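Only a portion of the chains appears, each positioned as in the full assembly.
Chain IDs A and B follow the sequence of writing; residue 1 opens each chain.
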Amino acid sequence: MLPTAHCMEIDVNFASDNWAGATPEVMAALGRANDGAAPAYGNDALTQRVTALFAEVFETPVEVFFTATGTASNSLGLAALSRPGGLIFCSNEAHIHVDEWGATEFQSQGMKLVTVPQVAGRIAPDELATTLARYPEGNRYGVPVALSLTNATELGTVYAPEAVRALTGPARDRGLAVHMDGARFGNAVAATGATPAELTWKAGVDFLSFGGTKNGCWAAEAIVVFAPDRLHDLGARRQRAGHTFSKSRFVAAQFEAYLSDGNWLRWAKAANARADALRDGLRRSGQARLGWESEANEVFAVLPKGTIARVRAAGGTLYEWPAESMAAQLGPDEDLVRLVTSWATTVGEVERFLGLVG
Amino acid sequence: MLPTAHCMEIDVNFASDNWAGATPEVMAALGRANDGAAPAYGNDALTQRVTALFAEVFETPVEVFFTATGTASNSLGLAALSRPGGLIFCSNEAHIHVDEWGATEFQSQGMKLVTVPQVAGRIAPDELATTLARYPEGNRYGVPVALSLTNATELGTVYAPEAVRALTGPARDRGLAVHMDGARFGNAVAATGATPAELTWKAGVDFLSFGGTKNGCWAAEAIVVFAPDRLHDLGARRQRAGHTFSKSRFVAAQFEAYLSDGNWLRWAKAANARADALRDGLRRSGQARLGWESEANEVFAVLPKGTIARVRAAGGTLYEWPAESMAAQLGPDEDLVRLVTSWATTVGEVERFLGLVG
C-alpha cells in the first residue's frame, strides 16, 4: 500500500467506524495504566475502578465482563441464558443473525435465532407479538428464552426508551430475558438524548453488549449485566472461551478514558453530527436519496452507480449494502450504499464526499 | 488500593509475568499505528507487514491468526484438527489441561486430553511411547490426533531442538499433528539459544501458539501455522469464537515492536537473566533450595514458611505451587513457591528478595 494511496483512502472514508484508530484520550490512558505491575485477570485496581465507573454511568450496580469483541459479548451473554431447545428472538437484520458466523448458536450449544421482520432495522411491537404468538409455551418448536435488540440498530436507526419498553414489555410478560447489542450504544444515547439507564435496565433490558471499539477505543468491549440472576456462569464461560484477558488493565484503561468526562458521548455526538450532515447534504443534493431515514452514525444512501465510481476513483471508501433492506426499489443505474461516520470523521471529509455526489 | 500498598506490591513482584505492563517500544508502536484509518479485520497494511515479519523470524512462509489470549490460540488451533473421538496427548502439567477450564474440549466438541507423565514439566520420550502404545489405531478408546508440547514448559524448563524432535518423531510416525504452546516461547528461544525455526517446524511442529503478552505486550497472541494443510477452517473458527479483532492493527502494532530489532529476545533474555540470578542466589543462600532445576523465567523454590511470610510482609508477591509437581518431599515448615520474572523485573527486585530469604 503506497503512502499516497493510503492518504487518498482516508480522505473520504465511510467504510466503517472500525477503520478509525483510538482517540488521544484513550492512548493517554493506556500510557498512564502502563506504570508498574498489577494483578492479572481483572483483579487489578484499575479494572475495579472501571467497574465502579460503569455503575455510575448506568446509575445502578452492574457486573462487567470485558471481552475481545462484540461477537464475543453477544454470544457469551446469550449463551449464559442457554437452554436446550432455546429460542432467541431478534430482527432479521440483527448482527447476531447475519454477521457472526453462528457464534451464538455455537456458544449456546445450538440455540436458534428466530427472526422478526423489521423496518429500517427496528422491530415493530405488533410484529414481535405475531412472532411470539407462533411460539407458545410447551410446544414442539422449542423454549422461548430471550429477546435481543440492537441499539443503535444495524440500519442506523435508534430505539428511544419508550420504543425499547414497547418490545421488552411483551417479552418479559412471556418470561424472556432481554439482551441489547450495543456495539454502537454511544451513538444511540447521543441520538436519543436518553440516559444510559433509561435505554437499558429502566426499559427492561437485562444485559448489554457495550461496545467501545467502534467509538474511539482499540479493543474495549464489555458485557454489562443488570440482572445477574438471569445469566449463569458468565465468568466461567468467558474463561472457557478464551476471552479473559490476563492484562485486564489494558481494556480497563481504554474504558476509563472512554467513560470519563463524558468522552464517549462527545465522540458519539461528533460521529452522529457528521452523519446528520451527510443526510442533510444528500437530501439537498438532488443527485441521491436516502434508502431510509436514520438517526445515528450510519447513513444508507441510494446513489447513481457513476457517483459511487467517482467517489472510489477519488480514493473514497464506502460499501454497497443489500437492497433488500430497503422498502423501495432501486433504479437500474443505482446502488444502495452504507456510509459510516466515526469519532474521527472530519467535516472536510463530509464536504468532499458531498462535493463528489454533486 | 492505596498508593503505598501499590508501591510495596510491585517492589518484589514475582507473582506472574502477566502482572507487568507493556514495554516502551510497544507503547510507541501503538502510537504510530494510530494514525488515520485502516481496513478492519486484518486487511490493513500493518497486519500484512507483521505476517511477513513472522515469516522472516521463522524463516518460512506461515499463516498467522491473531487471537485475544493464549487459551484462545491453544483451543482454536487444536480444535482445527478436530475429529469426533479425537485424543490429544500432553503432559499432566500442561496449561491446556490444568488451567484452561476445558477450553480445548469445548472448542473441539469434546476431544479428550490424554496426559503423559512429565519430569520438571518435560515429557520423556519413553513415557510418550508408553502412552501412545496404549492407544493403538482403530481401538475403542478414540482416535489419536495430536501431541501438544509447551516450550518453555509450565515448570520453567525448556526443550532444546533435539528434545522436541525426540517427541515429535514418534508422534508424527503415528500420524499425529504437533502443537507447541509458546506462551513463553521467547523465553525458550532465549534459554536454548536455538532459532525459532529450529525449535518449531524444523523440529516437527505444525503450529505454534505464539505469546507476546507475557513478554512485553498488552495483548498480542497469535497462532502461527507452519502446516496449513493439517488445520481446517481456522479463520472461520476464530470468527465464530469471537476472536477476530476488528481493529487488527492494534495487535499488529504490538507484534511489530515485539518482533523488530530482536526486541522480543532481548526482553526474554532479561527475564531469564533475572531468573538465573534468583536461582543462583537461592542455591547459595543455604536457606532455600530449588524444587527442580529450570532454565527459563520461572523459578520453583522450596522456602521456609517463615520466609514466605516475611516476603509478603515486605509487600512482595509470590504464589505457592502444588508440591506434587516436585519429586522430593516438603518438610513440615516448608512450602514450594513459584517465582516468575518478566522483562520488567529489576536487578534490585531480585536482590531485595534474596535479602529477605536471608
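Keep in mind that, in the parts below, contacts are C-beta pairs under 8 Å (C-beta built on N, C-alpha and C of every residue); 3 or more make two chains touch, one makes a residue touch a chain.
Owing to the predicted nature of the structure, the values given are computational and were not obtained by experimental measurement.
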| item | value |
| --- | --- |
| Homomeric assembly size (copies in this file), of which only 2 appear in place | 4 |
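One rule holds for everything that comes next: only the chains that are shown with their structure count from here on.
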| item | value |
| --- | --- |
| Between chain A and its twin chain B, rotation from the CA superposition, multiple of 5 degrees | 180 |
| Whole-Å gap separating chain A and chain B, where each centre is the average of the chain's CA atoms | 34 |
| Chain A contact footprint on chain B (complex, rising order) | 1, 6, 9-10, 13, 15-16, 18-22, 27, 30-31, 33-40, 45, 67-76, 100-103, 106, 213-214, 218-219, 236, 239-247, 249-250, 344 |
